[in-house]
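See below for the structure under consideration.
Missing here: one protein chain of the complex. Every other protein chain is in place.
Lettered A and B in written order, each chain numbered from 1.
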Amino acid sequence: MAYWFELAAGGLITGGIYAVVALGLNLQYGLMRIMNISHGEFLMLGAYLTWLGYTVLQVNPLVFLPVVALALFALGVVVYWLCFQRITRTAPAVEVIEARSLLVGFGLMFLVQNVANLIWGADYRGYSFLTEALDIGGARFMTNRLVVFAFAVGASLLLLAVLRWTLIGKAVRAMMQSPTGAQLVGIDTRFLHPVVFGVGIALAGVAGALLSMVYEISPGMGEPYTVTALIVIVLGGLGSAARCLLGGFLLGLVETFGMHFTSPSLKMLLSYAVLIAVLLARPKGLFAR
Amino acid sequence: MGTTSFIKRAALGVLAAAALAPAFAQDAPVRIGYAISRTGFGAAGAQLSQEPNYIMWAEQVNAAGGLNVKGKKRKVELIGFDDRSEVETLVRTYEKLMTSDKVDLILPPWGTGNNFAVMPLAQKHGYPMLAPTATGRKLLGMKNPYFFALLQQPDVMMTALAEFMKARGVKTVAVVHVDELFGLEQMGALELALKEKGIQIVEKKSYPIGVKDLQPVLNDIKAKNPDAFVSLSYPPDTFLITAQSRAIGFNPKLFYAAVGAAFPVYRDKFGPAAEGVMGLGTWNPKSSPAAKAYFDAHVARWKKEPDRWASAHAWAGLQILEQAVAKAGLDRKALRNAIASGEFNTIIGKIRFRNGENISTPGVVSQWQSGEFEVVWPPQNATSPAYFPKPNWK
Partner (left out) sequence: MKLRHSILATLAAALVLSTMPWLLSDFALAMTLTCLMYAGLAVSWAMFCGATNYLSLATAAFFGLGAYVTTWTSGGPLPYGVAVLLGGLLAAAFAGLIGAAVLHLRGAYFAVITFGLGELVRHAVTYYEKAFQGTVGRVIEEPPEAVTIYHTVLLVSAIAVITALVVRASRLGLALRGIGADEERAQTLGVNARHAKILGFALSAFFAGALGAAMAMRWTYIDPPTVFNPFIGFQTVLIAMVGGAHTLIGPLVSSVVFSLLTEFLRLQFPYLFLILLGLLLILLVLYLPGGLASLIGRWRWRKSNA
């Protein structure tokens, strides 16, 4: 019994990380149709910042989280102003925004990844934090994984709460539903777009900070997470944060149980097979209405 | 009055200058070209074990006056490019270096696949390559006269491991291996070696590189209670497997992790918890005074330690090149013959080749003991006796 519990919990923990990575991208795409393919690179920056904070400044990674979030929020806003604002303003159609933001995303990916490569080099960095094992109901977990899970879920729920109950959140949801309608009722898209983009990047940075506690970091670590984020978004259905969270958990569980019943080698095969099956059966996402 | 003497003095000066000119004349530098992974998935390995050695070697050689080419010293000029971990870019760059730039010598790229891709070019244009990060019988099976593999081949390393196990009475082993060429080859070699020694494999699982969670697999293995656990893994999986084994309290008598255990970052990350972990290594600063000198120079230059496996082979390859060029000059055919037939002194001992394989450096097993990756088997190469069984995770 403890065995299955541990298996399922492992899947949920992995899924929680996937979810928080995907949430940021979901916000950006759902609101502005910006396909930020460089999303994972900001995750990587968050990881490096945290690592620097821990090894150079001796600051606890959890305490450093808000700093990372703020720093990456600021960076996100600047990136939006420099790179994406022009596209959303001048593009004649939505598909054009998607296509052009994709290209700009590539450019950013090259830029950010290789600046990191230049500064820190390509070899792996790592540190150990909260690596003791915790026994819960007969199942053992590494403390840092549990902490990551808690924070990931916490951040996601916080975002959901903001979106549902604050004025700003409602404005964002309104814009996602109908951009023109939102403008008609006086919502200032000029202000909200950079803010939402910045929040998306901040979430990526937070995910990276959390991940750095468990895994090794390197300049190329972000790309696989971008891909995972895309899968999660599509699984859950674009535009909804709650469904994104569910999509993340689902992917985590599919991977874990799939690996167990077949073979770890088939992990990626399973993830993509599930993605394609879902897209074919329910193109709007698994949980869409 | 002074005109004649002036002319005389001038003439003397010109003659003197002409006589001394050869000593002042700048000889053309020896141009050494290569392409290596500075970005992409190969970069982590290449930038730890290989390229820093290339650069440091050229600097050291030039600081000592230059490369000895059959008695004459000439400066070394390194011409290095990023291959982006892409085969097409790699092949094209070497084509450029060999045919357009016509460099004097080449240095090999990182990794088995990349070395495969460059081998035909090396043979076609006649450039010897001394490869420190390529393994596999297939490579040597190509019988390329210009290719020399420095690293111990999988069968050599796995046989050493099996011998150690036999000597300590290990009866059962569980193995996980990465789903890559490296993992498959090591697995094949290990299976053969263990069968020969009568040791039983109780569990065998493979996994894809970059997997994020192997706790279920490790739990299953723990339940089978093997004497030994062998992880034929790459970083970052080596780190993951170590951390998760420790978390679930899986502590067999022998814990072996292939690639990554030799990296300094492994010890930095796990600290005292690394104690007793075994892996692929060959040397440490205690192996010889020359090794210590190399270690210190590397740390001083790059502010980071070399790894305890392939870094030394990379340096040894450069030493071999240096000694061969001193003897045979830059005639690449003569150079190739000199490498194939000679015996060379390097920081990992004497090295000689047979059919392109380094037959001098033995297969060894290394183990982390008090912050250093000691060579613990076979006894004649050991820098320290082995801890067996493995102490419990700290």
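The criterion applied here is as follows: contacts are C-beta pairs under 8 Å (C-beta built on N, C-alpha and C of every residue); 3 or more make two chains touch, one makes a residue touch a chain.
Source: prediction; values computed, not measured.
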Taking the entire complex into account, which one of A:Leu130, A:Val195 or A:Leu266 touches the absent chain?
A:Leu266
Which listed residue (A:Ile13, A:Leu27 or A:Val104) would be found touching the missing chain in the intact complex?
A:Val104
Across A:Ala202, A:Ile231, A:Cys244 or A:Met259, the one contacting the chain not displayed is A:Ile231
Touch with the missing chain holds, among A:Ala9, A:Cys83 or A:Val196, for A:Cys83
In the whole complex, what residues of chain A lie against the chain that is missing from view?
29, 33, 35, 83, 86-87, 90-91, 94-96, 98-100, 102-104, 106-115, 118, 227, 230-231, 234, 238, 265-266, 268-269, 272-273, 275-276, 279-280, 283
Since one chain isn't shown, list which residues of chain B touch it in the complete complex.
38-39, 41, 80-82, 84, 86-89, 91-92, 95-96, 98-100, 113, 116-117, 119-120, 138, 142, 179-181, 184, 206
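Quick note on the criterion: only the chains that are shown with their structure count from here on.
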Please compute the C-alpha centroid of chain A, do the same for chain B, then give the distance between them in whole Å.
37
In the complex, the residues of chain A that touch chain B are 3, 6-7, 10, 13-14, 113-114, 117, 121-128, 131-133, 140-142, 214-216, 218-220, 224, 256, 259-260, 263-265, 267-268
Chain B residues touching chain A in their complex are 37-41, 43-44, 46-48, 179, 205-208, 210-217, 219, 235-236, 239-240, 243-244, 246-249, 263, 265, 268-271, 273, 304
